[in-house]
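The complex appears here minus one protein chain, its other protein chains still in place.
First chain written, first letter: the chains are A, B and C, and each begins at residue 1.
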Amino acid sequence: MRHLTETIILENNAVAKNIFRMTLKCPEISRSAQPGQFVNIYFSDQIHIFPRPFSIAGATDEILNLIYRVVGVQTSQMAGWKIGQTVKILGPLGNQFTVDASVDNHVLIGGGVGVAPLIFLADKILQGGIEPQFFLGVKNRDEMPDGKFFRQLQDFHASSDDGSIGFHGTVVDNFLSHLPGIKKSVAIYACGPEKMNAALAQLAGERRYDCQISFERLMACGLGLCQGCTVKKNSTDAEAGYLLVCKDGPVFHSDRVMFND
Amino acid sequence: MRHLTETIILENNAVAKNIFRMTLKCPEISRSAQPGQFVNIYFSDQIHIFPRPFSIAGATDEILNLIYRVVGVQTSQMAGWKIGQTVKILGPLGNQFTVDASVDNHVLIGGGVGVAPLIFLADKILQGGIEPQFFLGVKNRDEMPDGKFFRQLQDFHASSDDGSIGFHGTVVDNFLSHLPGIKKSVAIYACGPEKMNAALAQLAGERRYDCQISFERLMACGLGLCQGCTVKKNSTDAEAGYLLVCKDGPVFHSDRVMFND
Amino acid sequence: MIDLTTQIGLKLQLKNPVLTASGTFGYGDELADLIDLNRFGGIVTKSLTLHPRAGNPSPRITETTAGMINSIGLANIGVDAFIEQKSELLSHLPGKVIVNIAGRTEDEYADTLKKLESQEWIAGYEMNVSCPNVREGGIEFGAKPEILNHIVGRIRDLTNRFLMIKLSPNVTDIRVLAEVCQKRSADAVSMINTVYGAAIDIKTRKPLVNTVIGGLSGPAIKPIAVANIYKTHRAVDIPIVGIGGISCGADVVEFLLAGASAVELGTVNFFNLNAVAEILEFLEEYCVAQGIGVVTELVGKVKV
Partner (left out) sequence: MIDLTTQIGLKLQLKNPVLTASGTFGYGDELADLIDLNRFGGIVTKSLTLHPRAGNPSPRITETTAGMINSIGLANIGVDAFIEQKSELLSHLPGKVIVNIAGRTEDEYADTLKKLESQEWIAGYEMNVSCPNVREGGIEFGAKPEILNHIVGRIRDLTNRFLMIKLSPNVTDIRVLAEVCQKRSADAVSMINTVYGAAIDIKTRKPLVNTVIGGLSGPAIKPIAVANIYKTHRAVDIPIVGIGGISCGADVVEFLLAGASAVELGTVNFFNLNAVAEILEFLEEYCVAQGIGVVTELVGKVKV
């Protein structure tokens, strides 16, 4: 059940360079939130009119976590929000990652701030008594979130483009380098830049891995009203049509959609 | 000489209900400012794009005073500005009151926040060794600015529409009630609502008083660029044309312009 | 209590003058869990075409100063799927449902309408002859008086229900087109559809919507809507439904004063889901403050 509510900020701190975590008190949303879903944040701003979507990075009882990177006007504003301030949010929105417990290896692959929904997903998988494998790639050491987020993970693998932390290379290369050790069935859950997603989708296609990817699109409504947030269906039919990231997604099985459409 | 500068707020306090005084450190402007002139305040706001004009309510060496009423978006913002914050302002703009020392009675008549330029003018007249007569009308006691602004004035007369402070009635009526005691030549300097201005202009016309009135108009530029802030010239010629409040004014002799055009 | 009932021509009575704008509220069923759909005087659906349409490729939307540009390209499920999937919910709304229709050809408009005629719960139609971001159809039907004359005449002959023509502001004189609608016995005109607009990403140098030029909407265009409504209200006798940039109750009053009999909420649905509730409350307060008992008294009452 979706709710539009005024929530209160409990915490809002930098967890890496330009990356913040915001903790909100909002039981209406947190109680039903599932990994992969997102919330809309609304601003009282007539210049930049769209609400901004953020993946749910954690939900425990009354509390909702978001992890966001400061990239533009509204995220810059958010970085300045103080504890106790209210925020208008709507959620949970969108679909969710589905975890098939019969799969042997659950591999979570995040690029940059794409880590957000995967932290939540890792929590859920752990709760189910399964130990996920977690790959996180960042540009450099400065952009690696605080280690506490990954403390409970036994099987955590960092990488950075410049080698300043963890494996030197992309997160996909890091995953590839571990592949020989991974036996039996694999399910991938990914969220990151388009390029990473496309590379994973191709890999998953070749190896017939189940691969779920959380997409980002510019959104005007987040609710299926505007038809603005499309991703093209994977089909040989030129008229195949589109899916909506906000409503049919944000999580799609990689073989159902096109990349770089 | 006009200057566009970043100034620093030294004080910004309520002096009556919804009326604030802001003190700015800005020697470039304060040193050349004359009573009747105004400044533009600029906002970093793409929704409400016009700068806002405010009369100079006092200028002493490095310091500039403004007195403003909170009436809408930008003045509400201003009321929240903190000491030490910078403000982008341009001034001094417009013309000024002219004081003819040979006149016997200098009568300053203000309505509401129209008091602002008159406080500055009273200072100047006092400095010239002349004691002005000051009439100030407000809606009610709550809107009467702090008495300290008028402390040096021997000849100060308050009035209020509801009688809660001073004379019960309009400021024009209050002035009229004092007229019998006023001998010899009179110069009026006024700033207030259109209705007050029109009443004074008529009175001055009938009695042949010299009467200077400071006008308000919605301004887009404050600089004579847009031709938006017109007041109609007083003339029987229908094609008479207009004066610009920002450039030809804001102070006009009451017989040169039309009221309620 | 203020009387908010609004009559649009002879055939459409609304319990209040606030409708949704086509393409900004799905088919009316999208938000049933989030807001009380019954608050609206009526729901106008997304434009429907005879066959489903995939719409335009990405990117379809971009944010602009106080507005947005869209190039959705009339993506919709098609009239058959609409009837099949949406009748159930929509037929049970106490507010009126206006179905917006579009097409590539006159025949397509006609055929779409014929199918809809079977649905008794439909209160009327809004004909979209003003979509700025499709190759064929779209604004070409709404920019030339002769063409508009023909298509409105044809559609008028096919239905006795409320028929409203949605006009584009991207023309030299919208009044000429409104007059055509009146002559052809349309019950009302609605205006404005989006304004031609474009934006370019200076980093990638790519256009920010796929068709380069799309439709500008949102608060930025409100004065354009008011100007078109005012002009048209003085030129025709049929009622006008006002659209464009409305974000609050004061905007709605402004539209009514300019000459709109009712309004549609578009882009505001994206950034304020409470808009309709806030607007109805404002209308009540405004009427009380102004000593007006019936909201329709405001229509066209700008003092010139």
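Note that a residue touches a chain if its C-beta (ideal position, glycine included) is under 8 Å from a C-beta of that chain, and two chains touch if they have at least 3 such contacts.
Everything numeric in this text was worked out from a predicted model, so none of it was measured.
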Among C:87, C:170 or C:296, which one touches the chain that has been omitted from the display? C:170
Have a look at B:8, B:47, B:71 or B:176 and name the one touching the chain we're not showing. B:47
Checked against the full complex, the residue among A:5, A:18, A:46 or A:177 that touches the missing chain is A:46
Extract the touching residues of subunit C with respect to the undisplayed chain. 64-67, 69, 143, 170-172, 195-200, 202, 204-207, 212-213, 216, 219-224, 226-228, 230-231, 245, 250, 253-254, 257-258, 286, 301-304
Just the residue numbers, please: which parts of subunit B touch the chain that's not shown? 1-2, 4, 42, 46-51, 90, 217-218, 220-221, 223-232, 239-242, 261
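Going forward, only the chains that are shown with their structure count from here on.
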Closest chain to the centre of mass proxy, which here is the mean CA position: C
By Cα centroid distance, the chain farthest from subunit C is B
Centroid spacing, where centroids are CA-atom means, of subunit B and subunit C in whole angstrom: 48
Whole-Å distance, C-alpha centre of subunit A to that of subunit B, is 58
In subunit A, residues with contacts to at least two other chains: 46-47
Multi-chain touching residues of subunit C, meaning two or more other chains, are 65-66
